[in-house]
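Shown here: the complex without one of its protein chains, the others still in place.
Letters A, B and C name the chains as they come in the text, with residue numbers starting at 1 for each one.
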Amino acid sequence: DVANEFQLQKESLTQKLQDTEDRNLSLEARLSALEQHEQSRQLEREAFRAHLRSLLQMLDGKIFELTELRDTLAKLIESS
Amino acid sequence: DVANEFQLQKESLTQKLQDTEDRNLSLEARLSALEQHEQSRQLEREAFRAHLRSLLQMLDGKIFELTELRDTLAKLIESS
Amino acid sequence: DVANEFQLQKESLTQKLQDTEDRNLSLEARLSALEQHEQSRQLEREAFRAHLRSLLQMLDGKIFELTELRDTLAKLIESS
Partner (left out) sequence: DVANEFQLQKESLTQKLQDTEDRNLSLEARLSALEQHEQSRQLEREAFRAHLRSLLQMLDGKIFELTELRDTLAKLIESS
């Protein structure tokens, strides 16, 4: 009868809604995990780039010192 | 009456289900976009690391050539 | 007698002259050897200095190449 029919429809809709909300929670959990991963990756990248910049400054220093050494050698050759 | 009551409950459930499915689609779209972003970031990181490795090899070459130059200078000093 | 006396003086002077001329020849030989030694030393010094100048140019080249490598690293870091 009609009351039974309505009851079945209501149960089916309630089940579908439950499944969709479960899938929603799962998607939100994955999204949050991915965003956190992305954020920690970003911090790693910045630390990496900071390390590289510090290496670049050290390389600048070495090139400067080699140039000083080169100038000392040049003066020594010309003075001899 | 009862038939009216059921009809209202059914409409309310159908609306909630529609909203939850819409949110689902939106979450899946964000997840997919984030995964693609992550993948392209990964490719960038690999290209960056490949560039750094090639710079490292060039640095190795320069250090090797400076060492040869140093040996030539050492021999020249000792032979004089 | 006087003739004898003169003869002795002449012999003594001739001997002294001979000794002094011998010493002269010996001094001229040493001087000539020393001048030749000095000249070959001068050529060695010039060859040595030419070698050093060529090493200096090679050092210039290496410093230039290290500076290019440094610039490439700097661009790579800034582009990442």
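Just a few scattered comments:
The criterion applied here is as follows: a contact is a pair of C-beta atoms (placed from the backbone, for glycine too) under 8 Å apart; a residue touches a chain by one contact, two chains touch by 3 or more.
All figures in this text were calculated on a predicted structure; none of them were measured in a lab.
Considering the whole complex, the hidden chain is in touch with A, B, C. Along subunit C, the points of touch with the absent chain fall at residues 2-3, 6, 9-10, 13-14, 16-17, 20-21, 23-24, 27-28, 30-31, 34-35, 37-38, 41, 45, 52. As for the chain not pictured, it touches subunit B at residues 45, 49, 52-53, 55-56, 59-60, 62-63, 66-67, 69-70, 73-74, 77, 80. Panel shows subunit A; residues 44, 48, 51-52, 55, 58-59, 62, 65-66, 69, 72-73, 76, 80 of it touch the chain omitted from the view.
In the analysis below, only the chains that are shown with their structure count from here on.
Note on chain placement: the centre of subunit A and the centre of subunit C lie 68 Å apart, centres being C-alpha means. Residue positions of subunit B touching 2 or more other chains: 52.
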